[in-house]
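A single protein chain has been omitted; all remaining protein chains appear in their positions.
So that you can tell them apart, the chains are marked A and B in the order they are listed, and the count of residues begins at 1 in each.
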Amino acid sequence: MIARRGRKLPAVLIAGAALLMVMILVAAIAPILWGSKAAALTSDIRLGHSARHLLGTDSLGRDVFYRTLVASRLSMLMALLATALAVAIGLILGAGIVAAGRHARATGGRVIDLLVSYPPIIIALAITAIFSPSRISVVGAIGLAFCPQFARLGNTLAASVSAKDYVTSTRFLGVSRVRLLSRHILPNIAAPILVLASVGFATSTIAISGLSFLGLGVQEPSYDWGSLLAAGLQDLSVNPIEATGPAIAILLTGLGAGLVGDGLARYWEPRLPGISAARAGKRRPRPQPQGTGSPAHDGDNTGRDRTVAEVRDLRVSATGERGGVPLVRGVSLDIGAGEVVGLVGESGSGKSLTAMALARLLPPGLAWSADRLVINGMNLAAPGSPPARLATEVGIVFQDPTSCFNPALRIGTQLTEVLRVHKKVDRKTAASMAVAGLREVRVPAPESRLSQYPHELSGGMRQRAMIAMALLTEPALLIADEPTTALDVTVQADVLRLLHRINTDYGTAILLISHDINVVATLSHRVCVMYGGRVVEEVAVEDLRAGRVQHPYTKALLAAAPDRSAHRVTNPLRPLPGRPPRPGQIGHECSFASRCPLVMAKCRAEAPQLTTHGSGRVACHAVQIPVAVGDEQ
Amino acid sequence: MSEPSSQELLRVADVTAGYGAGSRSARVLRGISLAVSPGRTLGIVGESGSGKSTLARVMAGQLRPSHGAVFLGGRDLGSLRRQDLRRARRQTQLIPQDHYSSLNPRMTVGETLAEAINPRRSPRRGDRARVNELLETVALDADAGRRLPHEFSGGQRQRIAIARALAVQPQLIIADEITSALDSSMQAEILNLLLRLQRERDLGYVIVTHDLSVAQYMCDEIAVLYLGRIAEHGSTRLLARPAHPYTELLRDSIPDSSGRMLTELPHTVAAEPGDAGNPPSGCPFHPRCPHGPQVVTDRTICGTSLPPLQLAGEASVIYAACHFPLSRATA
Partner (left out) sequence: MLAAVVLLTFMIVRWVPGDPARNILGLTAGPAQVAQVRQELGLTNSIWQQFGHYISGLARGDLGRSFVNQQPIAQMIGQRLSLTAELAISALVVVLVIGFPLGILAGWLQHHGRARGFGFGVATGSSLAGALPEYITGTLLIFVFALTLRVLPVQGGPGFTGMALPALAVGLAPAAVFTRLVRNETVSVLSQEYIATAMSKRLPGIRLILRHVLPNVATSTLTLGGLLLVALLGGTVITENVFNISGLGTGIVQAIVHDDYPAVQGILLVLAVIAVVINLSVDITLGLLDPRVLSKRPS
């Protein structure tokens, strides 16, 4: 139920589980096998390591090694009981509160918060003070002491889960509270609870041993690791080896349980992006220039007036466990000075990666290469880090205005940073430039914005501030990655108008990426359509608007997007059958073959190349009418 | 407005609703009156802050309005006892916006659907036939019932959510932004599916969306919300000839390939929409209105007096809350 198919168990989990298994085995059989040896009193008092007594003897001549082994059962059993107690009571209370009424939730939450903030050991001491120290009282004490943590976790998790839509809608269906708890809330919080429980087992072992160590836990004649350790500490100056036995036992148990908890956490929770890349990637992302184009002619200005960006055969692949999965497969395009080029495609088509690769901003874990990548005279395909000039000549506008500003820094700081670091502009001048920039993009009250934090601005204003930040250095190229997707319709229109004005007034070239073909068609001079990591068509916007497109995918895109002419009866929308392919599924065939209405045998064998067709370019076998009549399939 | 009739599936009458209590309350909706009949589709159009999701929840019976009444099948929800309330709620199903969190990740699709069919007891063998029937309705294979939600794509999950809503056999379905996270092809599939189901079962729909094109495609009747109030309400034709300046702004903001949208509008339009809990005085749209007091300075009434919802269209029946509704000449 909780297992994810096809994922390996992490090594830590296996190691920890193995360790614990050994300890449990010892705990089970030791008292039977070695009970008498452990209790045997000898006259060899306080001896160090020897062949007969591996870990020495204590003040009564008893063999420490065997005593440690025999003590395992009591120690581990107590820890298990205490953990079970803590989990059971804590979880039921914490999760149950959420399923109860509103008042219970509020007061219950407060009580739990109060209890959690109190150190567990002190709660345990208090309980031990009430009931005289013994095996039972220490189990109860530790169990109850860790209850609040589980109650809090159970509460938080249950609350977050019950806020989900599926719980709300099930509640309104009239499902009983018990069923709600058992089928909907508990299964969805089981994973983190189990992780905490394994950590809790480790902590309980340590805490119980700690109390025994203080003399407040297990009492004579019973003994556990803690009391053994206390005896060892007393003889530490005389016979230090006495303390090692119990110490190692406690450590191993704690370690085993901790590893199990860590392993479970890694197995169930989604990986942090950095971890999988770091663990799996063998190659660091480094460009591999191949062949054509003169190497590293930085400062080559001859192309500057005509093309701002030149890309030839750009490839990006993931360096994952499955080996280089290609995500962008040989994209070539040009962006002229003052031109707006739109890049449109569904999610997974590789359009964002293309843009990020252009800006040399690919996240770690991706490898890329290009025959040629020149932006404004800078050769970006050369090895090593790109020139700092890149920051001032290329501006980037990201998709989500909420998360692209650092929440801990003021707007003014973030806006002026590039100017101050790269162009050595002093603070006052930079500030006034920032204010002017904000005014340009029509952010109201620009002076006051500099000292504000990102969360104080609305989404539309943040996006405009982002654009202002990108424009402050007067870049030759602006890369806008889905700049309007997260915005309201009217705000989106505003931002598009703004971009249009920037392009017409300042001649800034723009690479506009979007999944919405209408957005792209509104603003661009030329549109590139991407599918499955390749450019399948390049067309002038006038042709796009008139519907004069060649590639079946482009045609389908236009037919599927609702616009004014669509009508549910007379002119219904025509969706594309099937789904876009996953990056790993595409081989040598045309990536669109499985959904294409014009598919031929050749399409399944060989991917078409992008060739000139009319005023644009198309990559499609069906469209590329062969010149010679004899070439037919 | 007229008395609620039992023919109607849903009617909200002068509803005001919000969140919080006492000093921290925020009124998100004010004075909303709308109705839906079987086989008809009502569109609720608005941007963020318009209160449309709140209205969806009020209509589904999930949120109690602080003022006004909600009638389901002619019966006032506020006056019903718990059992009747539950039954009434089952007549209306809300398909929420977020299709990730609308399905229990640890229950198979089949179990989720079975639970929706019979909430009071655990699934039995006989339910499987009905579950498969439901899956087929939304064009999913029968073995989808054995899989968990995370194994499906976004569009498929959306269809499962629709199946779940249908399992309850409602008469009215409220769909809250169910296509905004999908790409255009998936969106087209879902919309066509909904249309087909409506034709087959005479369902009533409320489509909540910010996308005017979707509203035009799906709906018979449209209500445009702005900051919690109805700005304009009437047949879908109002989109072609809006009477309210906000509707006009919405329509002109849609990027269509003509690029017409790029024409500059008066500077007032760049102003941010206000806060629904603390709206501007008078007409809530007046600080941004391209025909309002910011531009035509003697229209001061817009800033002082809240315009009532009144008949504004000439050919068709359209209500607009505007002191100076757009006439045919300016549309």
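Going forward, a residue touches a chain if its C-beta (ideal position, glycine included) is under 8 Å from a C-beta of that chain, and two chains touch if they have at least 3 such contacts.
Quick caveat, the model's predicted, so the values are computed rather than measured.
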(request) Mind giving the shown chains that are in contact with the missing chain? (result) A
(message) Among A:Ile24, A:Ala159, A:Leu361 or A:Leu598, which one touches the chain that has been omitted from the display?
(response) A:Leu361
(message) Which candidate, A:Gly232, A:Pro483 or A:Pro562, sits in contact with the chain we can't see?
(response) A:Gly232
(message) Among A:Leu255, A:Ala337 or A:Leu598, which one touches the chain that has been omitted from the display?
(response) A:Leu255
(request) Just name the one of A:Leu173, A:Val328, A:Leu457 or A:Ala476 that touches the chain not displayed here. (result) A:Leu457
(message) Applying the definition given at the start, please give the residues of chain A touching the unseen chain.
(response) 110, 114, 117-122, 125-133, 202, 206, 209-210, 213-216, 229, 232-233, 236-237, 240, 243, 247, 250-251, 254-255, 258-259, 262, 272-275, 277-279, 281, 284, 359, 361, 363-365, 386, 388, 390-391, 396, 398, 400, 402-409, 413-414, 417-418, 421-422, 453, 455-459, 466
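Note that in this section only the chains that are shown with their structure count from here on.
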(message) Under the stated contact criterion, what part of chain A meets chain B in this complex?
(response) 1-2, 164-170, 172-176, 183-184, 187-188, 346-347, 442, 444, 458-461, 488-494, 496-497, 500-501, 515-519, 521-523, 541, 544-545, 556-557, 560-564, 566-568, 572-576, 579
(request) Note which residues of chain B are touching chain A in the complex, please. (result) 47-48, 60-62, 86, 89-90, 94, 96, 98, 101-107, 112, 115-116, 119-120, 153, 155, 164, 168, 183-189, 191-192, 195, 210-214, 216-218, 249-250, 252-259, 261-262, 264, 267, 269-273
